[in-house]
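Yeah, one chain of the complex is gone here, protein chain that is, but the others are all in their spots.
Now for subunit A:
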Amino acid sequence: MSETDLTAQDHDTRWQSLLEALRKVSTSVAVILTTLFGLLVLTFVIGRMVPADPVLAILGDTFDQAAYDRVYQQLGLDQPLYVQFFHYVQNILHLDFGQSNVTKNLVVDDLARVFPATLELAILAITIGTLLGVPLGIISAVRRGTWVDHLARVVGLLGHSTPIFWLGTMVILIFYAGLGWIPGGGRIDLYNDGLVEGPTGMLILDAVLAGEWEVFWSALHHILAPALLLGYAAMAYLSRMSRSFMLEQLNQEYILTARAKGLAQPAVVWKHAFRNIRVQLLTVVTLAFCGLLDGAVLIETVFGWPGLGQYLTAALFYADMNAVLGAVLLIGLISILINLLSDVVYRFVDPRTR
C-alpha cells in the first residue's frame, strides 16, 4: 500500500468519526428539543384543563357581556387550540409567562427573584448528600454484611420512607421550639435582612463577596436545617445506588487480579473500582438533584424559605395558574438542563464515549 492510499484512508476514517460525532450531537439536540416541546405541550394542556374561567379571573364579579367578549378575544380564547398553543410558545420564547394574580408582578420577574434562593438551597443539599452518601455507600459495599452496611441500609431506608415535610416539622419542633438551636424559618434574621443585595441572589455567596460576615453567618444558620434535611433525602438515595454500583465492580475479575497482585485495599477500591463507577454516579447525582426539587417544594413550605417551592405552593393556594405554570415550567427546564449537563460531562469522563 502506498503512502497516499494510507492518508486517503486516514482522511476517510477521520471524516467518518466527525460525521459520527455530528450525528450523535444532532440526535441529542433533537431529543432535547422534542422534550422541550413536550414540556410546553404539557404545561399548555394543564393550563387549559383548569376549570376556572380565566376571563372571570381578570374581570372579577362585575362586568357586562361586551367586556367579557372583549377580554375573551384579547386572551385569544376564540381561536383554535393550535393557534392558542402557537401564541403560548411565542410568549414563552419571549419570556412572557403572564402576570401573577396575587403579587401583580410579571411571573418571570417573580421567578427571577425567588429562584436563587432555591438554587442556593439545592446546591448545598446535593453537596451534603453526595459527600455523605457516596462514601457511605462505598464503605458499606466494601464491608458488606458488617454493622456499617446495616447502618447504611437503615439510614437509606428511613430516608426513602420518611415524609420530608413531617421530618422538617419535627426538626422545627425539637430544635427550634424545644432547644432553640435553629431559627424558626426564613432566610435571614430581620436585622440583617436587605444588607446585602448581591449579584447572584444567593445570600451566602453574596455575603462572602461583599465581606459581610455577620450576614454570612446568619444566612448559614438559616440554611443549615433545610439543607441538611434535603441532603439527607439525597444521601439515602445516593448511598443505596453507590453501594450497588460498587458491589458490581468488586465482583469483577480485574479487582481479583489487582488483589492477587498484592494491591492494598484502599488502592483497589479508590484507584480501580471507584474510577469505574464515576460515570454511573454522575447519572444518579443528576437524578438525585431533580428529585431534590420535589423535596424543596415541601421543605421550603415548612421552613418558610422564600424560594421557588414556596412561591409555587402559595400560587397553588390562591389558584394563581400563571404563577403555577411558570414555576412548573421552570422546574421542568432545570431538570432538562441538568440532564443535558450530565450528558455532556459524561462524554468527557467516560473514555468509551469519546
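Assume contacts are C-beta pairs under 8 Å (C-beta built on N, C-alpha and C of every residue); 3 or more make two chains touch, one makes a residue touch a chain; residues count from 1.
Here, contacts and distances are computed from a predicted model.
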{"item": "The complex's invisible chain, by UniProt name, from \"ABC transporter permease subunit\", \"Carbamoyltransferase HypF\", \"Thiazole synthase\" or \"Cell division topological specificity factor\"", "value": "\"ABC transporter permease subunit\""}
{"item": "Residue of A:I172, A:I188 or A:L250 in touch with the missing chain, whole complex considered", "value": "A:I172"}
{"item": "Selected residue (touches chain absent from view) among A:L42, A:L59 or A:I123", "value": "A:L42"}
{"item": "Footprint left on subunit A by the chain that the document does not show", "value": "31, 34-35, 38-39, 41-43, 46-47, 49-51, 157-158, 160-163, 165-167, 169-170, 172-173, 177, 290-291, 293-294, 297-298, 301-302, 312-313, 316-317, 319, 321, 324-325, 328, 331-332, 335-336, 339"}
